[in-house]
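Heads up, one of the protein chains got dropped from this complex, but the rest are sitting where they should.
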Amino acid sequence: MHEKVLNLLETGKVDIFLGYKMMAGHPLPHAFGRHNPVEVQEMILGPARYPLEKLAVEILAARPDLKIGILARDCNRRALNVLTVHQQVAPGQVQVLEVSCCPSPLQRHADCSSLEAKEFGAGKKEIGIDNNLTPDRLEAMEPTERFSRWMYEFQKCLKCYGCRDICPVCFCRECSLEHEDLIGTGDLPPEVPIFHLVRAVHMAGRCIDCGLCEDACPVDIPLRLLYRKVNELVADLFDYKTGLSLEQPPFSLLFDKTAQPAAAPHGA
Amino acid sequence: MYKLVPSVCSYCGTGCGVLFKVLDGKLLGTLPLKTHPVNEGKLCIKGWNLHEFVNSPLRLKAPLIRINGRFAKVTWDRAIRYTAEKFREVMSQHGPDSVGFLASAKITNEDNYLIQKFARAVVGTNNVDHCARL
Amino acid sequence: MTLKRMRFLKELFAFMGLGGRLRLEWISSAEAQKFVKVVSEFTEEIRALGPNPVGRYTCESGKKIGRRAACPTAPDPVLADTAPGPHTVPRAAAEGR
Partner (left out) sequence: MVECGRHLNIKLLTLTEVAELTGRAGDFTVTLTKKPRYVDMDKCIGCGVCAEKCPRKVDDEYNLGLAKRKAIYLKYSQTVPLKYAIDPVTCIYFKKGTCKACEKFCPSGAINLEDQEERFAIQVGAVVLATGFAPFNPGVFDTYGYGRYPGVVTSLEFERILSASGPFEGHVVRPKDKKEPEKIAWLQCVGSRDLKPGAHSYCSGVCCMYAIKQAVIAKEHAGADLDAAIFFMDMRTYGKDFDRYYQKAEHEAGVRFVRSRVHSLSPASPDSLDIRLEYVDDQGKLQEEIFDLVVLSIGLEASEQFRNLCQRLDVKLDGHGFTSTSSFAPVTASRPGVYVCGAAAGPKDIPYSVMEASAAAAAAAGELSPARFSLVSTKTYPPERDVSREEPRIGVFVCNCGINISGVVNVSEVAAHARSLPHVVYVEENLYTCSQDTQDKLTEVIREHGLNRVVVAACSPRTHEPLFQETMNNAGLNKYLFEMANIRNQDSWVHAQEPEIATRKAKDLVTMAVAKSALLNPLQEADLPITQTALVVGGGLAGMAAALNLAQQGYPVHLVEKTGVLGGNARQLLTTYRGEDVGAFLERLEARIFQEPRITVHRQASITGVDGFVGNFKTTIATGNGAAVIDHGVAVLATGAKEYKPTEYLYGQHPGVITQLEFDEMLRRRDPRLAQAQTMAFIQCVGSREDHRPYCSKVCCTHSVKGALELLEVDPGADIYVLYRDMRTYGDREDLYHQARNRGVIFNRYSRDKKPVVTAQGEKLRVEFRDHILARPLAVEVDLLILAAAIESHQDQSLAQMYRVPLDADGWFLEAHQKLRPVDFANDGVFLCGMAHYPKPLEESIAQAQAAAARAATVLSKGTVKAGGLVSRITPDFCCGCQICVNVCPYQAIAFHDSLGVAQVNEVLCKGCGACAAACPCEAPVLLGFNNRQLYAQIRSVLRSA
């Protein structure tokens, strides 16, 4: 692993490699550079998860001249695919070094898409939604009960925007969630349930189910459950497999990808 | 070139762990520190925007005194001297309870301790408060 | 496309427990009768479903549940005893503003 990173740096294939390193007692994301090859030996794989691809795209936005490599688990890879079809990064601009999933302490399985949330207390299970539920298990409940439970969850929202800020595929410059005409300002919790439904709809064809949003949520709203349902619908109704390929146009609820010619040439 | 710098949120007393994204010496953004025992990878909206005030054009970097109705930049010496004079003036006329102290979450606990000590022991008033309670 | 888009929203609403409140029909400008029929039918359907439950979380002034204590709204039928109120918002966060 270290060899590969060193090789990427030394051959000039990348200028910066984003991986992890222990610092101040924490496993932290770190930018390894060519100038300090010894440091590369200190690179570790985990156990924390950060949206490295998001960091890479942010760097590229300010310094398009750089070439960046990232340590990519499956979710990083999918996110990068989504960012590429949305023209946020040109294909190949970010080199990936694939590693196996998934060192998060929240994760008991190696497969990221079955990433499970921690155990929750009895209170939440009784009146809220257990983050470990699957969409079908939630759907087995009566609609009125389901609605109350969702409302319970949404009302806890602190409007910290953490779900958006950590999200690797949230790249918009102007966020609808901050748009005064769409979401009223100045109230807590934010407009229930519009705030979360707006975000859910915006996640259609974008969410790659990495679970970082739920990790970052200070009040444990089962966001993955919501977005997972959204993407189930996207897959069933539109036959669109989010993040699985670079060969598809960006998803939009407004047009059918099959009826469209290939996507327009890539921009900068 | 690009660094991720661990730090502690300066907004309130909770002490959440944060990670600053720094590119070419410029602060790009804030991330929660995933493994920090206090916040476990979560932040409130203020923490998420911790970097905002650092580069904000509205940030005050020098003391201002209103001169002829307009704020003017002055030296710390002058500002402190001016404040001390005014305090003395007010307190000599109306007593120590006529003044109060507001402390900030953006300074350290030690500094906050000093402020309340200053209010209580030096000035002699209990009129001291902190922005987290406002 | 519209069909798929509406199914998407319909199912999403249903997932939230708000099913049956969205309907898509094709009515041309020449089909006034159909329009009347569809709108009347749907109005009845909606009426049968009862008031929009979202309304329970919003009171007349448009203020959200965060200020619900002042809001004379119907109790939550499912969670009548444990209805979440402002107290469920963690205090620190509420005060942080």
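A, B and C label the chains in the order they appear, each numbered from 1.
What we mean here is this: contacts are C-beta pairs under 8 Å (C-beta built on N, C-alpha and C of every residue); 3 or more make two chains touch, one makes a residue touch a chain.
Keep in mind the model is a prediction, meaning the values are calculated, not measured.
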| item | value |
| --- | --- |
| Visible chains that the absent chain touches, using the contact criterion stated earlier | A, C |
| Options A:R49, A:R73, A:R146 or A:H202, residue touching the unrepresented chain | A:H202 |
| Candidate in contact with the missing chain, chosen from A:K21, A:H86, A:K125 or A:K241 | A:H86 |
| Of A:M23, A:I44, A:L66 or A:C175, the one touching the omitted chain in the full complex | A:C175 |
| Residue ranges of chain C at the interface with the undisplayed chain | 30-36 |
| Missing-chain contacts mapped onto chain A | 86-88, 171-176, 179, 181-182, 202, 206, 249-250, 252-255, 260-261, 263-265, 267-268 |
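Just so we're on the same page, only the chains that are shown with their structure count from here on.
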| item | value |
| --- | --- |
| Between the pairs A-B and A-C, the one where more C-beta pairs touch | A-C |
| Rounded Å distance between chain B and chain C, as computed from the means of their C-alpha atoms | 44 |
| Centre distance in Å when chain A and chain B are each reduced to the mean of their C-alpha atoms | 34 |
| Length of the line joining the C-alpha centres of chain A and chain C, rounded to whole Å | 29 |
| Chain C, residues touching no fewer than two other chains | 93 |
| Multi-chain contact residues (two or more partners), chain B | 44 |
| For the chain A and chain B complex, residues of the former touching the latter | 15-16, 23-24, 26-31, 33, 47-50, 55, 58-59, 62-63, 66, 158-162, 165-166, 215-218 |
| Chain B residues touching chain A - in the complex, by the definition given at the top | 1-4, 6, 17, 19, 21, 23-24, 28-29, 31-36, 39, 41-45, 47-48 |
| Interfacial residue positions of chain C with respect to chain A in the complex | 1, 4-5, 7-9, 11-12, 14-19, 53-54, 57-58, 63-66, 76-79, 82, 84, 88-90, 93-94, 97 |
